[in-house]
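Left out: one protein chain. Kept in place: all the others.
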């Protein structure tokens, strides 16, 4: 089996501007994610960041990416519309897309959803308990229990303005009184999309084992299949029409 | 109960440029649709067309519309991006949207879906049989049988590149060998969207009783409820956080 | 428009055996529910209870019921299999079914779901906050805000072993750390089913305004449409087969 080619994309600005974030993620959030994914020899993992030329997402990079993992927050608007559109089209063409945390407001995710993707939030840090709602889903595999806790996370709360997900894998409880659909699957055109709520930059969430397990599972789930050839447009009759 | 305010929007160009279409729909497709909807005294029906100022969709018109019925085909690109965006936002804000036939490729529908909305098509005219898949759905109410036939329609065929619908009410069989998800419901933000496949401009589809019944049902289904007040953005804790 | 005929069914045993419950619901839980529904002149509301002959659900009663509201808890097994099967078949035939709280374990609901309907629970009483997830849904209409609180309720928690709902209207937060899909819609055959989590017998939940609003909305949503005539079994070809 060919390796799954994963590109981990990150804004990589918080890490350079905030000492707290920089200390937590000295290799950047992308580095942390690429780090744990890279221990799987069946994955071929690279990274790309906002301030690289073409945001690190050249046509060649996108063409050679099976699954794109996305983290962005403060600088969604600094991503060029052109690159955002290219990524959307690559997802439509089969690339998996894993949107982490504040990527709910990224140009790519909002465009793919067709909604505002707005939500409630609270950033002071509070306990989040992630509950498994669909235990037979491959993205929930290899978790030990039917929930796990993140000691401190940013709260994201309903009403989350997304299309009803094709599958809800996780729902989260927050200490401050909110709930959230925190693990959501979508198919759009040929591509598979997974949104996963945890991962605020000021907390060590991406070093937590369960979070790593979920993202690792999601990469496998989102990887493209060898799909049938589709045709669109004018279609000759397959049966005689009187 | 207050009346439901329906605006029927039409490109209204085929009717003026093609004798066949003009003869079929002397009042325009919008006139035909407004005609049968207008016989229900609980609906308040008006029309708007592409070549009116602001495409007939001023802020006042949109604000006073509960359900917008949309027919467009040859001139999707002549709708200004600005008005398209206004309509999308009004749907998000609760206005129902009924996309008929070639409206699958309208700016508004594509933007709301987040996909290409591409499909197979064949325009020579062939028998379409519309099957009821979800008979308990209000949009299937008052149909006599579990299918109805349209003697001549344009074929639209799978793969239809849409998000998996929240509810599939109808599926169609075409004589030339194709199938299609021809009646599809979506919720997006506060708005309800119904896509209905029949309605090519060269056929008298909108004069057919069953088609009228379906569109009439859809207006009631898509009309906004008195929904709860939503809040987004920063959210004070509802419970004490240690 | 003909009135919607609602039958409210209750075990009606807790009220007679427990002073606490009897004091809370002197007319029985069915009496409380029938009380607030009965203030709507467009509903025709009657009640039935477990210990009546045929559990109050004779063929005539079922035939004359558009929507059946169900509360049961300690005595699910005292409902005869025969009556349970009749109710299931009547739902299949178009009767709406609203399963409240511990009705998740009723014979009828389990049979309709095809799963165990098991869950986590904790009965000491704790704060429940019911969040609106799908604000455009008619069952969420006329609520003031996007959540409401129940001061004391029994906790029901995920993993709730149900089929993924056709629509999730509400999700609940519980003070003790759990979350729950607390408002779930299903279509099964011709019938519509709504499961709503609140309503433990030792708490005055059914006197709370928001709970009453939701159940009232659900009655309208679950009421049968004038649906098309369905046929099953051998089907003559509609087109010539070579």
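A, B and C label the chains in the order they appear, each numbered from 1.
The rule is simple: a contact is a pair of C-beta atoms (placed from the backbone, for glycine too) under 8 Å apart; a residue touches a chain by one contact, two chains touch by 3 or more.
Source: prediction; values computed, not measured.
Have a look at A:111, A:129, A:181 or A:216 and name the one touching the chain we're not showing.
Candidates A:111, A:129, A:181 or A:216; residue touching the omitted chain: A:129.
Pick from C:26, C:114 or C:204: which residue touches the chain that isn't shown?
The missing chain is touched by C:114.
Touch as defined at the start, partner being the missing chain; which of B:152, B:168 or B:238 qualifies?
B:168
Spell out, residue by residue, where the missing chain touches chain A.
Per the touch rule, chain A residues meeting the hidden chain are 94, 129, 132, 134-138, 140-146, 166-167, 175, 187, 189-192, 224-231, 238-239.
So which bits of chain C touch the chain we can't see?
Answer for chain C: residues 92, 111-116, 118-122, 124, 126, 155, 157, 159, 161, 163-164, 166, 175-178, 186-189, 230-239, 241-242 touch the chain left out.
Which residue numbers on chain B touch the omitted chain?
So the residues of chain B touching the missing chain come out as 129, 131-135, 146, 157-159, 164, 167-168, 171-174, 177-179, 181.
The rule we apply is simple: only the chains that are shown with their structure count from here on.
If you tally C-beta pairs in contact for every chain pair, which pair wins? Let me know.
Result: the chain pair A-B has the most contacts.
Please report how many Å separate the Cα centroid of chain A from that of chain C, as a whole number.
Averaging C-alpha atoms per chain gives centres 37 Å apart.
Provide the list of chain C residues touching at least two other chains, using ranges where the numbers run on.
129, 132, 134-135, 146, 167
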